[in-house]
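Submitted below is the structure of interest, expressed as structure tokens.
Of the protein chains in this complex, one is absent; all others appear in place.
Right after this comes subunit A.
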Amino acid sequence: MTGVAFLLLIEDDDAVRTGLEMGLTRQGHRVITAPSGEEGLRLLREQRPDLIVLDVGLPGIDGFEVCRRIRRTDQLPIILLTARSDDIDVVVGLESGADDYVVKPVQIRVLDARVRAVMRRGERETSDSAAFGAIVIDRAAMTVTKNGQELKLTPTELRLLLELSRRPGQALSRQQLLRLVWEHDYLGDSRLVDACVQRLRAKVEDVPSSPKLIRTVRGVGYRLDAPQ
């Protein structure tokens, strides 16, 4: 079954944790749970899950901090579970390295769809490679190297780079990227794209504040340029 994941659910509320665990398990996923950030980080080290569903409002170290700590070592997908839909939560969460987010109360179907979409991003497809200056994208191995060194990209960042590199020189709108990478519908949140582009630039660009590879196209979206 495609997209079935071994996922870690970090959620402090017992009822929510139980409910989501039941629902996700029924969708075919293997679920382990943690009631706190500390416990979650321990389980991550011990069990190596494919994906993390992370509540923002955790006691002790909060979800954003957990997210940042995970990103220091791991590039596995993180889906934020936020009780507040406040912009700040979403933006801070995306800056912390989350790949996607859902707002409580979330339907299991929705969460499942997001989980599967995230899992699909890591799947390899064609087996060619492309080089853009110092950046070499190996689509067979699903790796990106810069000056011969392998870059640690999350599946979402990798998929974004792949989608852009498949159409070099062509501007893609945020809505197109949301469909291609996140599999969101027509009302997808373009902040996901912006945040992911920032993170990707930080990793692939020489000077992230003046990008040469992933360019912003005013009024349209983003474009991957082969450096001259």
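In the analysis below, a contact is a pair of C-beta atoms (placed from the backbone, for glycine too) under 8 Å apart; a residue touches a chain by one contact, two chains touch by 3 or more; residues count from 1.
As a working rule, contacts and distances are computed from a predicted model.
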(request) Given the options "Glutamyl-tRNA(Gln) amidotransferase subunit A", "Hydantoinase/oxoprolinase", "Succinate dehydrogenase, cytochrome b556 subunit" or "histidine kinase", say which is the protein name UniProt records for the missing chain. (result) "histidine kinase"
(message) Using the document's definition of touch, tell me which of A:Glu39, A:Glu95, A:Asp138 or A:Asp225 contacts the absent chain.
(response) A:Glu95
(request) By the contact definition given up top, give the residues of subunit A that touch the hidden chain. (result) 13, 15-16, 18-20, 22-23, 26, 83-88, 90-92, 94-95, 101-110, 113-114, 117, 173-176, 179, 183-191, 194-195, 197-198, 201-202, 208-211, 216-222
